[in-house]
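Excluded from the complex is one protein chain; the other protein chains are retained at their positions.
Letters A, B and C name the chains as they come in the text, with residue numbers starting at 1 for each one.
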């Protein structure tokens, strides 16, 4: 349990370091009978790939995925799906000067404290390349969700001081923005802000929001395995995330009950309607059929090109500059990672919820 | 896996409904040799007990805990510790009028959607009484942590529009405030705000912060079982929590890297020192030895005494008033719940981290 | 993870020591909507209760079960079911002389080696009273299985040198035999053998067989969570079991393929028919719809009334006699324990298997 697994029934295990031979993931528990090919996965990986524009690292990797097992004649068989992405551009020499240093904002010191050894090349396992496994597995989860009509979509809602204007928000235009902001005006302002950061050899934080729609009511287990608890874990487990909110999130703390309650209106087609969705589609840890809303705050990339005070393994401070290639902002590339973690969480909860009633089992096993 | 378990090695399972016979928890995996008696646990339960003051429900329960197993001659034996609290004041009659209604902000509809059946008396399993099991188990985790010098302390930092002033904050005075705010002035303002809410038959949200100190560096597993990911899950799994932040949380998203990085200064006694702690003591999902900071935003109690639009099982809207006894604010009583979830998470990660290096195993097994 | 939990979705956690206040179990993940009352469980506990006849310990306990949570109006709600049995007859004084001694064949030394402390009264957690939790939970699993038409039945097939004659076997007459042997003649011979053992202050081993019928094909996960692997674990986890066999078990090792293969005959109503069932209803770890057959070999009770060489905590040998009350044979009472472990394993695999195909999920979630 070194923590490389996620999920109970739809369970993934990721592996691989930034500068190792490859990165990959094994998906165990994906139901049989889902059409799946490499292109289904590649389109997701392409959205997280480096080198998409000037705000992403120049590291040139095609990140081509290979399905090594688990499908037969184009369909999942129920056996583990192993996905592999070879690392191509491993410029280890960039990291020589930090092999004896702990960088601020990075996991260098904590890995050494935990393991007594660390692969200092590119952050090793703590590199953002670790998310390749998440995204590849998330693409498979997404295929499963689509079979049931569920969609998951994320976008950037803020970068540094610039936030989207919700009155201008248009989710169909996310991919038009190089920063994946569904508001062209905010996207331009954010680009200007990032130019300023780059000139100052600095980086910026940002916010991602994610919406899951058509999720059936009843997903999520009471108490510890609440749907929102697992979404919080899923999203907080992405490197650089420092806050997770569900629905209106932190705003709820300043409200009164009469302001925050989502009053019911009449049902439509057996689905309850609500006048608002402050709760973000989850009540008591269980989905209520409304859209599920998650918000994640990302810290700025800690690797900046200016000299910083680092700690040496000798216990002394050293002022050094981090070389290597780093994104000034991670949120644009992380949009697909948030989608992936949301999809993985929903897929697992779907499988768990399918046996909540004895009547469900009779539907499956009795003819 | 109905989600009533938490933790991998230090694993608890809670059970019990608001109006059932009893509430309880089983702790499996607590190391042997820790002194433990009922008073150790009771003092924690007393802090979450109803009826402490006018801002908590008038439900009169002494919530006395009984240790049924797992100790011998005053010490833990390594076998499961079963803790039981009998329910005493079960006024089921209060809930008759809502047996056919789904209340806004409550889990009534979602339980019915999931299970096709629900114990409508007092929210059943979704009642705040469910936290008794968490708090009792958290008290045992706290005993374990103290053996290694670790402390965990939570307090209320905001209620509705009132926040504490950090320049006045004094953690030694938390229990002097009926609202558990470590700033007497803010506590008085919050009390005035709550009076206003009560008069308006309304309730209020709030914020709890929690600090864990002397946590050794190296706790937390990379990738999915990050310490912050599990703290987020632990705290988000508390009913009414809508946001979880680590360190500076949402503020990090608006910052630049140079503002947000915690620069190192020289080590002291082998422990790295940092000029700031924006990261809240966790880097790459692993503790760095600095204080760990968690913040939780609680929504206002959904049960308010004014008429609200509810959904009937008949699919129609009904304007009804919720009877029963409810807190206008939950954060004061929830402080000990946040401490408990934090302690449980840390205890589990301690046990997991103890086998991260082959050298650790040699310390334990080789003489 | 002190190992007191069993199962993944239908998951139980047992607790309690021989001479503690009570013994119990929490069942988490039982589907909602199953009729359940205390009598359903009590009838199973009565079959394992001591004092049924002269071959069981004279310890007088009624072992009355109390349902503390998880049902409402006579049906399971999907929330954890907590079951409690108070210990009544705790004659701790019987064990004083062995508090400093490690008995042969018992777990005295191993608990001390593991934990550095042990509750020596009646074996503490290693007592056969630990099986109360298994049997109570097994009774609930059995209710679930019956909803799908599955039955589970165990019996004693051998005691010491006496085996049943399969030509005389009649499963409807198990309970007529005080030793639960479905062959009256063998039962009488076994009784005579046990009298001989008792006179010699000795005890005897025995064998239990268990048959599960109407199990749907498709239960069991490939590779590590094979149905037979989990049945083996389930049954081997019962104290005193030293061997587990599936189908023809050890006999298969001496056979040729042409002797051991179960040839198919034509299907009937979509169910394949086989000319034999050497495999015991499981192929590749997955049920094939035929009866599932399990066999468990129990060692003789280690507590015998004659002097034995024991090890002191002082590292020296001491010849002592074990006082207290002990069964000369455990298999008659253990029949219901084997049934319980089989039922728990099948229930969990049913819930797991229900999501093996995307088509199953559509049956549950799409209308």
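Brief remarks follow.
Just so we're on the same page, a contact is a pair of C-beta atoms (placed from the backbone, for glycine too) under 8 Å apart; a residue touches a chain by one contact, two chains touch by 3 or more.
What you are looking at is a predicted structure, and each value in this text was computed from that prediction instead of being measured.
From the options C:87, C:187 or C:301, the residue with contact to the chain not on display is C:301.
Among A:4, A:279 or A:342, only A:4 touches the chain left out of the display.
Of the options A:17, A:61 or A:183, the residue whose C-beta touches the omitted chain is A:17. Contact between subunit C and the unshown chain involves residues 1-6, 8, 14, 102, 104-107, 109-111, 113-116, 125-126, 130, 158, 160-161, 197, 200, 202-207, 217-226, 228-237, 239, 242-250, 252-267, 270, 272, 274-275, 278-280, 282-289, 297-304, 306, 308-311, 315-317, 352-353, 356-357, 359. Annotation for subunit A: contacts to the undisplayed chain at residues 1-5, 8-9, 11, 13-17, 20-24, 26, 28-30, 32-33, 66, 68-70, 72, 75, 77-82, 84, 114-119, 124-125.
By the touch criterion stated above, the residues of subunit B touching the omitted chain are 8-9, 31-34, 78-79, 144, 147-149, 216, 222, 350-352, 354-366.
We adopt the following convention: only the chains that are shown with their structure count from here on.
The minimal number of chain-to-chain contact steps leading from subunit A to subunit C is 1.
Among the other chains, C has the CA centre that is most remote from the centre of subunit B. Computed centre separation for the pair subunit B/subunit C is 38 angstrom, with centres defined by C-alpha atoms. Of all residues in subunit C, those that touch two or more other chains are 8-9, 29, 32-33, 78-79.
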